[in-house]
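For this view, one protein chain was removed and the others were kept in their places.
Entry: chain A
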Amino acid sequence: MAEGQETLEKSPLSSLEKSVEDEERRALLIPDFSDLPSIPRSAVESNFVRYYAVDFLKPAHDQYIYRHANGLCVIGLAPSHAALNEVGGVQSVDFNVGKSNRSELKVTGKRKRNAQHLQPDSALCYVCADGTYYTVRCCVKGSLLEVNDRLIKNPELLNLAADREGYIAIIMPKPTDWLKVKDSFLSYEDYTKLRHQVSGSSASNVC
């Protein structure tokens, strides 16, 4: 019985077939170069829908809300945010916003225990650029899952890649709360249209 099993197992794959199979596998892996885009969509572009809150509570306080299909929202500074357009850019980030330090509370578990429940106007942090402090706000009502504490040591991330490694925080809104607030934001297309027109003047407005 045992021997019978052996032969039956091995017979589908002789060594010749195996090498043919390896060839086939290689062919599967190598893409057709003509199918490839010259510049592929980035992970942010393909995984998130991009929304913008412009002039949020104050002029030129422009923030982005990148919403993942799973409902989580990444919050950060839009390219037109005043702080990013100051001379020398952002110099420091402080998550200590009065009552609590946003970078200290650790959320744990699938149920996200200890998460702070924030309102759209709740402060996430202060960013300092050219001596001016700008309050970065939550924009959506929801649980604060994490803040990007790498910004404390390395605020330069905001100047280099505010839309990627320089994100500020990740919020988990309730689906109903998201539906309520979503229409108050600009789409990516509307945002670029709006800020391209006024991009030159936005920085000077704040100063």
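Definition applied: a contact is a pair of C-beta atoms (placed from the backbone, for glycine too) under 8 Å apart; a residue touches a chain by one contact, two chains touch by 3 or more; residues count from 1.
Quick note on the criterion: contacts and distances are computed from a predicted model.
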- Task: Pick from "DEKNAAC102270", "tRNA pseudouridine(55) synthase", "E2 ubiquitin-conjugating enzyme" or "Exoribonuclease phosphorolytic domain-containing protein" the UniProt protein name of the chain that isn't shown here.
- Result: "tRNA pseudouridine(55) synthase"
- Touching residue (missing chain; options A:52, A:95, A:134 or A:167): A:167
- Message: For the chain not shown, which residue from A:31, A:88 or A:131 touches it across the whole complex?
- Response: A:31
- Pick from A:58, A:150 or A:196: which residue touches the chain that isn't shown? A:150
- Query: For chain A, which residues touch the unseen chain?
  - Reply: 4-5, 8-9, 12-13, 25, 28-31, 33, 36, 39-44, 47, 68, 70-72, 74, 107-110, 112, 145-146, 148, 150, 157, 164-165, 167, 170, 172
